[in-house]
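What follows is a single structure, and I will ask about it in a moment.
Here the complex is missing a single protein chain, while all its other protein chains stay put.
And then chain A:
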Amino acid sequence: MRGQDRFRLSAMKTVIAAIIAGAMVLVSGAIYAQSVQTTPRIVPRVTGAAQPMGDVPAPPFPRPVTDDKRVMRNYPEQPPVIPHSIENYQLTLRANRCLECHRREYTEGSGAPMISITHFMDRDGQMLADVTPRRYFCTACHVPQTDARPLVPNTFTDMKASGR
């Protein structure tokens, strides 16, 4: 009967479509799984370790540069880098080990360079008698150096060389 034939035909179509769909899911799943397993991760995750909860081997600490030689600034506004070790220096709200040498009053005894005059100026341009609160935390800008190798190559050129 025609009605029955049509019904059977539509049932067949449904079954075939289901089989094709199932096969596609399987194949694409297999391809996806394959691609996840085999494709090498070229870029390391920005978040750090691939398994943050696992044990991550830590590289050894690089040695600090402590030769006390003033380093040339790479551009005039560069905060001077620290040519000595600052390990275990206390820099808290209560104590500032850096300023025990670099504060204006103590430079005579310590021989350290005085903090720059910009460090006495608050954000309204008002000169204060001592370091301004916004410049209090030295290591926000000034950093010590170590013998660690750079993670990525650096193509920085001095503006003297590139300006003309």
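To be clear about the criterion, a residue touches a chain if its C-beta (ideal position, glycine included) is under 8 Å from a C-beta of that chain, and two chains touch if they have at least 3 such contacts; residues count from 1.
By definition in this document, contacts and distances are computed from a predicted model.
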Protein name (UniProt record) of the chain left out of view, among "histidine kinase", "Sugar ABC transporter substrate-binding protein", "Cation:proton antiporter" or "Cytochrome c-type protein": "Cytochrome c-type protein"
Residue among A:Asn74, A:Gln90, A:Ser116 or A:Thr139 touching the omitted chain: A:Gln90
Options A:Glu77, A:Glu105, A:Asp124 or A:Asp147, residue touching the unrepresented chain: A:Glu105
Positions on chain A where the hidden chain makes contact: 66-68, 84-85, 88, 90, 92, 94-96, 100-101, 105-106, 108-110
